[in-house]
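Missing here: one protein chain of the complex. Every other protein chain is in place.
For clarity, chains are labelled A, B and C in written order, and residue numbers in each chain start from 1.
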Amino acid sequence: MISYMPYPVRIDDIVVETEDGNLKTFKLVFENETHAKAWNHVPGQFAMLSLAGQGEMPIGIASSPTEEGHLLFTVNRAGKVSTALHQMNIGDRMGVRGPLGNGFPVDTAMKGKNIVIIAGGFAVTTLRATLLSLLARRPDYGKITFIYGARTPGMLLYRDELKQWAQREDIDLHITIDREAPGWDGLVGFVPTIAGDVAPSPDNSVALICGPPIMIKFTMPPLEKIGWTDDQVYLSLENRMKCGEGVCCHCNVGPTLVCKDGPVFTRSQVKQLPIEY
Amino acid sequence: MTEQSTNWEPKIIAFLCNWCSYAGADLAGVSRFQYPSNIRIVRVPCSGRVSENMILSALKSGADGILVSGCHPGDCHYISGNYFARRRFALLSNLLDFIGVEPGRVNFSWVSASEGEQFAEVVQGVTEKVKALGSASRLVKKIDALETELQVA
Amino acid sequence: MPTINEIVSEEIRAQARKLLEEGTVAAVIGYAAGTLPMTVRPLVVRSPEDCSKLIWNTFCVLNLANYLPATLKSVEPPRGPRDPKPEGPLPKVAICATGCWSRNIVVQTQEHQVDRDRVVVMGVGSRGMVSRRKVEAIFSGKEILKVEEGDHELIVQGADFSETINRWSVVRDNCQTCTHPDPVLVDVRIGEPVSERKPPNPFIQVEKIEQKTVDARWAWFTEEFSTCIRCYACRNACPLCYCPTCFVDDAKPQWVGKSLDAVDTGLFHVLRAYHCAGRCTDCGTCETVCPMGINMRMLTKKLNKDVLNLYGIEAGMQPDAPLPLTTYAMDDPQKFMANEVAPVPSMAPATLGHRGPVPGSVKEGK
Partner (left out) sequence: MKVLKVTPAELDAMMQQWSKAHRVYAPALVKQPAASPNCAPGWRRVDGSGALTLSTGPTPASVKTFFFPQPETLLTYTLENNHPDKGLMREPEKSKEMQVVVGVRPCDARSVLLNNLPYQEDPFFQANRRRTALVGFTCDQSLSTCFCTQMGGSPLGSEGLDLAFSRTQDGFIVEVGSAKGEALVTGLDLAPADESEITALAARRQKEVKASSTELDTLKGRELGKLYDAPLWQPLGESCINCGACTFICPTCYCFDIQDEVVRGQGRRIRYWDSCMFPLYSLHTSGHNPRGQKVQRTRNRFLHKLKYFPDRFGPFSCVGCGRCVQDCPVNIDIREVMNDLLAVE
């Protein structure tokens, strides 16, 4: 039986991620120990953040299952609930309902493969969770390539972690920003261009691509040119959701429900669907 | 919703324009004109800013009375805001009367920045009217209605 | 002998075909026959061949002006939101319009929703449209399978009955109290003009409610709107309701709750009606389309009455004058004020410019 009752959590920490202050990462801890134990998610899944008096919003889980004891959600201030969340303080009570959706196939299709992760803007959240899971079981996977772009250096999320990952030998990390900026000595250029330059080999590989639709659209041609097929590419869709459990129908894309059948789909699955996302 | 304890005091939401009525309220305070403390003031730039949505939302949320007050016609800081407001309020006032909201729940007045005493009088008058009407029930949202129904079950 | 509406239908088809063939218009908004008796379906015709589908009868109850802005947009060459307007005149659209619908087109023009130059009004004098609900009420419990229309009577047939009823007796309330049945805009005249009507009291239904006590009015209001299922057919069928985001859909702040709570439902109807103040032409579409048969038209009719009495304006009758709530007069009545003082004597003309009074006159007023 599904439940519409969120787990009570408290905000343990709030990190302002970006220079415009519109993205904050909320660290949530369960109020109840049994809920913490019962919680078990896969990277790529999402949860409903629930604010009494405001409502619920579906947000991708930014923490990896390997980070025990708390959950991380990086939230862009946009609508009614996210605006209210941004006004909350450490120690405040809220709710989390989930985990919902299918998640990335870290234990199945991705196992033993070279992994290419391509992220644009704040879609990086669930990919951070994925990367951490992969790193926790590093020998299970082949080469890991991580391409991440943001508008400006100040709009990059998880900057401390990016620095740590850059030190590691076992990640091929490419961080890019859209335009030259003072103090930035890294890559400059849009994600599709960088992806084309990096040209990750499609052999025994899986790509996870999350970002604005326009980025995904232009990232595919350079990959296809070097032999990537639609079955190798995983995308994460989003649509307006209410229940998150496949009942309310809000998120349907044709016969597919993003909340239950997704949000992660292969590109060939997505191509079967009407463009209603 | 008519049962009332003897010490019941109505809550009245007052939308006061920044330039006249709000200043008038200020003057009433400074000049020590006594008026009932039932009003909760919402300062708005102009009476023309007060929309029907705001007035009805206040009623819905449980205000027992509403007062909208702006500059006297001709004195609007924005030249004509209150003239436009007057037409809208005239129609709204009639419409609320038409659907059976008691006359006196929703009130409108003109009070200038120099009329501290008049402001006190208007508030006095509105408070008396609302007190006589008792607490509001029409267009007031109650979310416990459904729960009560289930408990009866 | 063809009936009046058969002649009108034929003329509509012929004119629509002509306009499309000549290339004068890119589309014609009219009606096609419905699948059930007493129903019609609004139809946008884009080719001369399809004009044979157009019909006109006494059940054309939906205000076609509602389709005008979208149809005008649909015939424009496609362009992005930031692209400039293309050079030269844009394609035109023809629309069948009666008195009230044409007045709505005037209001749409006044509110810059419609470019008058792009509209070809095929003016049809309205003889009053029949309320399907009223006919069904007469034959309550029996299914009506066919209704034949004469000029002054309807022949209503079911599986085991066939009866003739007087047409005017089942004409909608708003049509019965209508004063301007003939279109105020006519580019192509269809059928014969219909003369102005003088109902004894156009506001009789409103006055019946006004005469009740305040408690009885509240009882009427709660009862009348208690069956609302919040389907918004009244709003969506209304040519005045074109806001991209309706106030009921606002989330920050949320003015009206969205469930069937009696207060939320009531507030929706009060505010919906109020937003039509000074703009409503009493076309009756809201009432007609309501699946629950709610007479929400009473609220707009009350506002129409007040606008006429207080400001002397009937929506859509003065194309060049501003809409009543976008203007004012210095001596507008203000009896409703808590501390009513004598209004400032009128020093300016009663009707003023679109965005406000003549600057000089304001100074005089002060």
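Rule of thumb we're sticking to: a contact is a pair of C-beta atoms (placed from the backbone, for glycine too) under 8 Å apart; a residue touches a chain by one contact, two chains touch by 3 or more.
Note that the coordinates shown come from a computational prediction; the quantities given were computed from them, not determined experimentally.
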Next item on the list: Name every displayed chain that the left-out chain is in contact with.
Entry: A, B, C
Check: Of A:Glu19, A:Glu68 or A:Glu276, which sits in contact with the chain we cannot see?
Finding: A:Glu276
Note to self: Can you say which of C:Gly34, C:Pro86, C:Pro199 or C:Gly312 touches the chain missing from this structure?
What the structure shows: C:Gly34
Note to self: Suppose we count only contacts with the excluded chain; which residues of chain C make the list?
What the structure shows: 34-36, 39-44, 62, 66-67, 70-71, 74, 141, 143, 145, 223, 226-233, 235-237, 249, 257-261, 288-289, 291-293
Next item on the list: Can you list, in ascending order, the chain A residues touching the missing chain?
Entry: 1-6, 8, 50-57, 78-79, 82, 92-95, 238-240, 242-243, 245-250, 252-255, 272, 274-277
Check: Which residue numbers on chain B touch the omitted chain?
Finding: 61-62, 141-147, 149-151, 153
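What we mean here is this: only the chains that are shown with their structure count from here on.
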Note to self: I'd like to verify one number: the distance from the centre of chain A to the centre of chain C, where each centre is the average of its C-alpha atoms, in whole angstrom.
What the structure shows: 49
Next item on the list: Please work out the Cα centroid separation of chain B and chain C, and write it as a whole number of Å.
Entry: 33
Next item on the list: Would you mind writing out the residues of chain C in touch with chain A in their complex?
Entry: 251-252
Notebook entry, point to check: Okay, in this complex, where on chain B does chain C touch?
Noted result: 52-53, 56-57, 60, 67, 72-75, 79-80, 83-84, 86-103, 107-111, 118, 121-122, 125-126, 138-143, 145
Margin query: Residue numbers of chain A touching chain C in their complex, please.
Written below: 79-80, 83
